[in-house]
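A single protein chain has been omitted; all remaining protein chains appear in their positions.
Chains here go by letter, A and B, matching the order in which they are written, and residues are numbered from 1 within each.
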Amino acid sequence: MTTPMTRAMLEVNELTTRYITRFRESIYAVDHVSLSVGDGKSLGIAGESGCGKSTLALSLIGYYFPPLHYTSGEIIIDGRTITGMDPDEVRKTILGREISYIPQAAMNALNPTQRIIHFIEDVVLAHHPGTPKKEIYERARERFELLGLPASVLQKYPVELSGGMKQRTVIATSVILSPKVLIADEPSSALDVTSQKMVIKMILDLMDKGIIKSLVFITHELPLLYNVTDDIMVMYAGQVVEIGSADEIVFDSVHPYTRALMGSIIVPEKGLRDVKLTAIPGTPPNLKNPPSGCRFADRCKYVRPECRVAPVDLHETASGRVYRCIIPEQELRTLYEHEKR
Amino acid sequence: MNMKSDDIILSGKGVTKIYGFGPNRTVAVDHVDFSFKRGEVISIVGESGSGKTTLAKMLLGLTSLSDGQIYFEGKLRDIRTHRQKREYWKNCQAIFQDPFASFNIFRKIDAVLLDCIRLRHGRRLPDEQKVEMMREACRFVNLKWEELTNKYPFELSGGQQQRLMIARIFLLRPKILLADEPTSMIDACSRATILDMLMDLRSEIGMTPIFITHDIGLAYYVSDTVYIMEHGRFVESGSADDVILRPKEAYTRRLLDDVPKLHEEWDLSTV
Partner (left out) sequence: MRYMLGQIFSSVRFRIGFSIFAFILLTVLIYPLIITEPPLKTISRGTFLSPGIYVNVYDSIGFSPQYTLLLDGAAERRIAAKLNADDRASMKEWLVKAGLPEESIDTQDTAALLEVWHANFDPTIRLPGMTNADRNYYIRLNTALDGLLATEGATIAVPDATTGALKEQAVVDQTSYVNIYEVPNSRVFPLGTDNFGRDVLTELVAATGVSLIIGFVAGTVATVIGLLLGLISGFLGGFVDDAIIFVTNLFTVIPSFIILILITFSIGQDKRGAITIAVVIGLTSWVWTTRAVRAQVISLRNRDHVNLSRLSGHSTAYILMADIFPYIASYVVMAFILQVSSGILAEAGLSILGLGPRTTEVPTLGLMMNWGMIYQAHILGKWWAYFPVILVIALITFSLNLMQTGLDRVFNPTLRE
């Protein structure tokens, strides 16, 4: 892997989680996922809708409630294994303090009848019962000002804030206890470009100012990930298909799926109009009974009969690239060269 | 098809929409002038609340104008009666932003497509011919009619629903298509598929697509002419290359700066 050898803040080994539906079917939405985010580093997770990004985000915090169930694997935060801990213990000592999670569309889930400060009080009191309100207010004000948010926001109701402001408030609140790891699931997807930029700037500020140590950022917008995170992990149908540095993934990807994904990027830059976007035909497999071989086989341009025989493992090549495909790196590159001509 | 440069299909003068009155008065669209050439791909780009959707609704004849006139194929558009509206809608159709909200969840897919056939061809077609037309439309958008018939739209994924929307347009063959954020609710991977299909459809039936979007990259990719909208006004317009690569207005430059790019530095200090 390309991450330089710093101390790992978040380390995940072969994590598998599944949904158990009302009809007792298992949906393995996170299937043997391993990843590692170093101190001061950030990891982006990309993939199509329904590939399990949000499920992975939820699984990473180690606190499971139905229909999501832990199956196997381990999660280590700054040297401390949290899988297998008592759920109540995880909620009290890990969530918010060690690792914080901002769910997709969190800003629309704010209770409209509560002032922002009330919301922050709830978070703090859950971990440090008995903290005086005055102290909480002071701390919140300090933190908000540090992040460039006016302190007057604290006394407002969610409806009085614009979308971008609400999202930034949610983020500032969720890191009020300075967790080591922040997991942000599509924090800017519902916003326009200007608000998106402000949200991103704030998240990067959190890293710069040392409020959080590591970041996991989820979105399907690849240009955004490229600009925000150090590494990018691409998921397909619950599995990791490729992982590498942002540059490697965006400009020099190996896996056919990642390639196809990169072919659908739209950015307002010179030359965009000359390329034809590549559309991936077909739909992702149903996770209730995924194909036994490579999960991407049905949509892959370079599919071979061997692809469908046995599950394909994620492997690392001599050059340090990590991807999930039976075709050797060199051969794939030749195929891509042919394509270009 | 007539591609003369002065063949204007849709134009407007002083088009204005004002919502509410008194303290609630909002000028959503403020005296905009435009002329869209037949066969060109047009984009209207603006931030949230700039009045894009309102303008689209006026172009479609779904809301009245507070002021100004719209000309369709050179003549003042007159859609006062239901009959005139139907006639206009044969020529001017739309695709909306949220595929999940665009279909009536109580009506089957067949009914949606049959509506289009009826609007275009009346009621007299034999059933086999209708089925054949639906089959063809579904084939065009890479869906199988056999798998869709007797289903409800909400049983499809977002991308599939948006494709069904395009199948509708295929059946209607309008002269103008207003696409209001057609890809903003579907993920980046399905976006290319939808855009491809819209472009294929354009060459297939020779329509004039008008994209309404906040995604300036998308506008640059698809369109010949770009209009930039701010607070209900057009602040800049011109060919896509001119507007995107050589923007004149500060507002356009800011919009461009705010988009993360691959080959240029994303300057976060400007917020």
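Here is the rule we use: contacts are C-beta pairs under 8 Å (C-beta built on N, C-alpha and C of every residue); 3 or more make two chains touch, one makes a residue touch a chain.
In this text, all values refer to a predicted model and were calculated from it rather than measured experimentally.
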**Asked** The chain left out touches which of the shown chains?
**Response** B
**Message:** Given that one chain is not shown, which residue among B:S11, B:S50 or B:Q93 touches it?
**Reply:** B:Q93
**Fill in**
Contacting the left-out chain: of B:C116, B:M134, B:L156 or B:C189, that is B:C116
**Item:** Touch criterion as defined above, residue of B:R107, B:K144 or B:R253 at the omitted chain
**Value:** B:R107
**Complete:** Listed in rising order, the subunit B residues that touch the chain left out are 57, 60, 62, 82, 85-86, 89-90, 93-94, 96-98, 101-107, 112, 115-116, 118-119
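Convention: only the chains that are shown with their structure count from here on.
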**Asked** CA centre of subunit A versus CA centre of subunit B: separation in Å?
**Response** 32
**Complete:** subunit B partner, complex, touching residues on subunit A are 48-50, 163, 192-194, 196-198, 200-201, 204, 220-224, 226-228, 250-251, 260-261, 263-270, 272-273, 277-281, 283
**Item:** Complex interface listing, subunit B residues touching subunit A
**Value:** 47-48, 142, 157-160, 186-193, 195-196, 214-221, 240-241, 244-245, 254-256, 258-264, 266, 268, 271
